[in-house]
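The complex appears here without one of its protein chains, the remainder shown in place.
Let's turn to chain A:
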Amino acid sequence: MLEIKNLHVSLEEEDKQILKGVNLTVEAGKVHAIMGPNGSGKSTLSYVLSGRDGYEVTDGTATLEGEDILEMEPEERAAAGIFLAFQYPVEIPGVGNMTFLRTAVNAQRKARGEEEMSASEFLKVVREKAKELKIDADMLKRPVNVGFSGGEKKRNEILQMAMLEPKMCILDETDSGLDVDAMKLVADGVNALRDEGRGFLVITHYQRLLDHIKPDVVHIMADGRIVKTGGPELALEVEHNGYADILAEVA
């Protein structure tokens, strides 16, 4: 599904290399987790994949189902199936959550040559999915993320993911800031989308989310590289011992 090879990324503004040769393949139907110390480049990787400005790819490739995504505009990547649940979801005053969701769903459908969703069908689907995530009608009416609590913002990301049904879901610390119940809701939302044809890349600091969303593969990222890859037990090791041992071992 998603294939990243030898990806090197620097900041456009300053001469600073952040990703120093990332290799990673997420197969369809699989959940990969990335853990790693603060500042190791996890969010940078997620931004580069979704097409945010300010980064320069100096080497390497990233493809989605064989298609080079690095040349695409952010909206083209979205239409191709990439979705990033932001570590810090953006507040957009003046744009209603509902309008935003509907515009996004229909923009993607249009880009893929599919028929737009009717207003009534959209309303039905959104209400259903919002209910599962315990997002009330008021939150749907309010401007995107404005005045939402940290946990509400994260649930709103998952609602967007559920509506857009992307092929490749990247979740950047969607668990941080969530209480225990909200974490369960988010995990259920993710698990509901697990499917043969869909890949997940879950960035997290904590084992707890991975209790709910059982990963197939766990990677450790440090200083811009994937330094270790293993099974779910790797996350447990990090939880118990921190990164020191792993980093010493690979140094």
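One rule holds in what follows: contacts are C-beta pairs under 8 Å (C-beta built on N, C-alpha and C of every residue); 3 or more make two chains touch, one makes a residue touch a chain; residues count from 1.
In this section, contacts and distances are computed from a predicted model.
Trainee: What is the protein name, per UniProt, of the chain that does not appear here: "Dissimilatory sulfite reductase D family protein", "Fe-S cluster assembly protein SufD", "STAS domain-containing protein" or "Quinol oxidase subunit 1"?
Mentor: Matching the unshown chain against "Dissimilatory sulfite reductase D family protein", "Fe-S cluster assembly protein SufD", "STAS domain-containing protein" or "Quinol oxidase subunit 1" yields "Fe-S cluster assembly protein SufD".
Trainee: For the full complex, which residue in A:Val48, A:Leu64 or A:Ala79 touches the chain that was left out?
Mentor: In the full complex, the listed residue that touches the missing chain is A:Ala79.
Trainee: Taking the full complex into account, find the residue in A:Val57, A:Leu70 or A:Ala104 that is in contact with the omitted chain.
Mentor: Only one listed residue reaches the unshown chain, and that is A:Ala104.
Trainee: With respect to the chain omitted from the figure, which of A:Val95, A:Met117, A:Leu193 or A:Leu236 is a touching residue?
Mentor: Looking across A:Val95, A:Met117, A:Leu193 or A:Leu236, the contact with the absent chain belongs to A:Val95.
Trainee: Mind pulling the chain A residues that touch the left-out chain?
Mentor: That gives, for chain A, the contact residues 50-53, 73-75, 77-79, 83-84, 86, 89-95, 99-100, 103-104, 107-108, 111, 143-144, 160, 164.
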